[in-house]
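The full complex has more chains than appear here; those shown keep their coordinates.
Each chain carries a letter (A, B, C and D) given by its place in the written order, and its residues are counted from 1.
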Amino acid sequence: MSGATGVWGALGTLIRRDLLLALRRRAQVLNPLVFFVIVVTLFPLGLGPAPNLLQKLAPGVLWVAALLSAMLSLEAMFHSDFEDGSLEQLLLVPQPVFIIVLAKALTHWLLSGLPLLLLAPILALWLHLPNEAILVLLITLALGTPVLSLIGAIGVALTVGLRRGGVLLSLLVLPLYIPVLIMGAGAVDSAAAGLSVGEHLSILGALLAFAVTLAPWAAGAALRISVE
Amino acid sequence: MWLWIHKFGSPKYFYSVSGKLLPWVAGATVLLIVMGLYLGLVTSPADYQQRETVRIMYIHVPSAWNSMFIYLLMAVAAAIGLIWNIKLADIVAAVSAPIGASFTFITLVTGSLWGKPMWGTWWEWDARLTSELILLFLYLGYIALQSAFEDRRLAARASAVLAIVGAVNVPIIYYSVQWWNTLHQPQSLGVGMSTIHLSMLWPLLIMALGFKLLYVVILLMRTRAEVLERERNNAWVQELAQALAGRDFFRSGNEYR
Amino acid sequence: MGTSVRQSPREYNPLVAADEDQPALTAENLACERGDRLLFSGLNISLDAGNLMLVEGPNGSGKTSLLRILCGLAQPSAGVVRWRGEEIGKARERYCAELMYLGHNHGVKGDFTPYENLQIARDLAGAQSAVTLDDALYDVGLAGFEDAPARTLSAGQRRRVALARLLVTQARLWVMDEPFTALDTDGVMLVEKMLERHLAQGGMALVSTHHEVRVTEVNIIRLELR
Amino acid sequence: MTPRHRRRLMFVALILLGVGVAAALTLNAFRGNMVFFYGPSQLATVEKAHERNLRLGGLVEQGSVKREDDGLTVHFMVTDNVKSVPVIYKGILPDLFREGQGVVAQGRLNNEGVFMADEVLAKHDENYMPPEVAEALKQAGGNTPQFSTTVMEGGLNK
């Protein structure tokens, strides 16, 4: 009944489409990454570079930067598709709507979360974070950034029809991001202090499982409403 | 002057003149750099404080000078291109940026390598170091902007504005060691003054001249390539291409027969 | 107002879906309010294979609003739309598999080339036609522009990319909102030809326009709004 | 003068004014001295100095360097020839560290007025010469070169 390609085929096509699109706007691919690096470098400039102060700040700065860079790249998720009418075309694709949202969230993560993961160790070294904390930082980022993308998708889907609802988006999404931030930064902090991090990681894992199962449905429903 | 700019600004004229110039400049460059390296690394004495580490100077200082000089030259060329619409100036500006960025990068790296043993740190946020880092960012921004436009003319004009605005950074780099008390050492060489002993000064100056010429060589080569690329639809380039193709054909023919 | 609707089944019946005798697209008692204004109400529509419905009316009369409702992109304030007897909200995927919509905003991505635009549209569509992408681009007069980013095309050329989408997919129902916008006389004829062929092959089309549509051997239903 | 000319003149005047103001303010700023580090005399004026991370710059006082038995911890005095501040540092020192040399120490003042350094950087001057020449100079003038130069200018002139 549904298209020849099937659900997974459509998902693949959509992801390929968005990645290709991102590639065409190379600037945009680098956006979250550059932003991340910039935020992290601004701190030594603004604070003065005392190594022991920086080390204390490192988990907070890194996680706040990751969160901000995820949040700021959210808006682009549907914006251009909405503006040029492609979003209507996507909504008329003979596949469940959550597929679209899932593809978007995945691409967002591939472009904003994954590069962060790769770059974070370098920046962490730069901020004098001890080695064992860096491993934990990576694990928390790996668990936490997909949650940011998924929850973010709900927020953007709700605000896509509104003209540039930047703040609105932040206000919707941020309260839901804070647990991720606290757990993420907390885990790194504990690791740097040589404490156990199991509980923090469990909670992050739970958040991820929750987000993966529920966010696409919620975001799909939101999308259909707000495009009207 | 005006006439000269226009004459030299004509791509075809430039191409033929620069073609004749290039081998001479390249030869001089190799000569100077080899000589400078020999004098600097082998015959010149070690410093009374820094010992052998001082030899980093013969790379660091010439590339630092180049990094600033090239930026200024790029900004001037960009301004000329913007105001008088001279294609060659646009090309010179565009082509200079990556070269300048490389010298800036070399300055930063050699400075860091030198800083670790001398100062005890790879990096400090002092005024000289920070402003040099900003110079690298400015180069990168210029290159990025240049490549973001599809239309070459727009790219040249837009990035010219950036190059001109960014030029304020150069005097800041140069005077930073006087204006602020930095970790970086103060000026050793000025107009008519030097606190570097002659035995070290000569190799340094020779290396500096060699690096300047190195820039000129790379600049000429890349500009020539770019001129060909941009003028590929013009008659003189096609003739040139045909001539070259003919020559190749002739040569390969000889080999096979 | 258009023709009115015959009895249609309340419950979903799998057999009905294949029943080609019954009008494929029907709408009962549609109403639409925008802001505080009632654009239309009590509107009944039925559209069958081989028919072209022209939605006409002055600026602001609600043509776009109606087309979007009929596609399921907007909800009517009253009434239901059915596709082969099923409410389109319930049979969304089956409906979308047979539908192509061409709006004011035509959804051509400026960063993709015309070819890539078509490729994606085809891969996502329900059923794909046998026409190759290159042929489709040739047909709409974009030969030679396959590989330029669509953003560098002229207004009319971008519009033609959107038209080519209709050729590479095999939707039964075309919904077109002012398809002649930005097209030159050649382009207008192209659309008319496309419509004729589509209807001759048993397709149907809903078109809003301010222009005369010069198609031959086609059954035209006119729906005048206000 | 046409209105157009008058307007153009006004713009030029405004630009000159703006650039002039900028230049004046810049010059004003450089009459003072912005600090990358504080000299020992300045350190006395820093409020709540013991709560803050600071940089202390000056010359290592002649004869003040003492190493503890662990071989890592170093005690020395940093001076600007007016005041001196005792410094304790544990760690590896840069090659250039020696008595009479310029240094910049990063750390904080403890309640006894001792500067606990986390990091000690060496600052050298702009003179480059072979060791023999330096020796000759020293012989002739009695001064090692680095004392005679601007190396600690910023730290000293306040």
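One rule holds for everything that comes next: contacts are C-beta pairs under 8 Å (C-beta built on N, C-alpha and C of every residue); 3 or more make two chains touch, one makes a residue touch a chain.
This one's a predicted model, so the numbers in the text were calculated from it and none came from an experiment.
> Each kind of chain is drawn once; how many of each are in the full complex?
Chain copy numbers for the entire complex: A x2, B x1, C x2, D x1.
The working rule: only the chains that are shown with their structure count from here on.
> From the mean C-alpha coordinate of subunit C to that of subunit D, what's the distance rounded to whole Å?
It comes to 75 Å between the two C-alpha centres.
> Could you state the distance in Å from the CA-based centre of subunit A to that of subunit B?
Computed value for the inter-centroid distance: 41 Å.
> What whole-Å value do you get for the distance between subunit A and subunit D if each is reduced to the mean of its CA atoms?
Whole-Å distance between the two chain centres: 44.
> Specify, in ascending order, the residues of subunit A that touch 2 or more different other chains.
In subunit A, the residues touching two or more other chains are 48.
> Give the residues of subunit D touching no fewer than two other chains, as numbers and ranges.
If we look for residues of subunit D contacting two or more partner chains, we find 119.
> Help me check something: in the complex, which residues belonging to subunit D touch subunit B?
Listed in rising order, the residues of subunit D that touch subunit B are 30, 33-37, 57, 92-97, 104, 119-135, 145-146, 149-151, 153-155.
> Within their complex, state which residues of subunit B touch subunit D.
45-51, 53-54, 57, 117-121, 124, 126-127, 179-183, 185-188, 195-197, 199-200
> Quick one: in the complex, what on subunit A touches subunit C?
1-5, 9-10, 13-14, 17, 20-21, 24-25, 80, 83-96, 227-228
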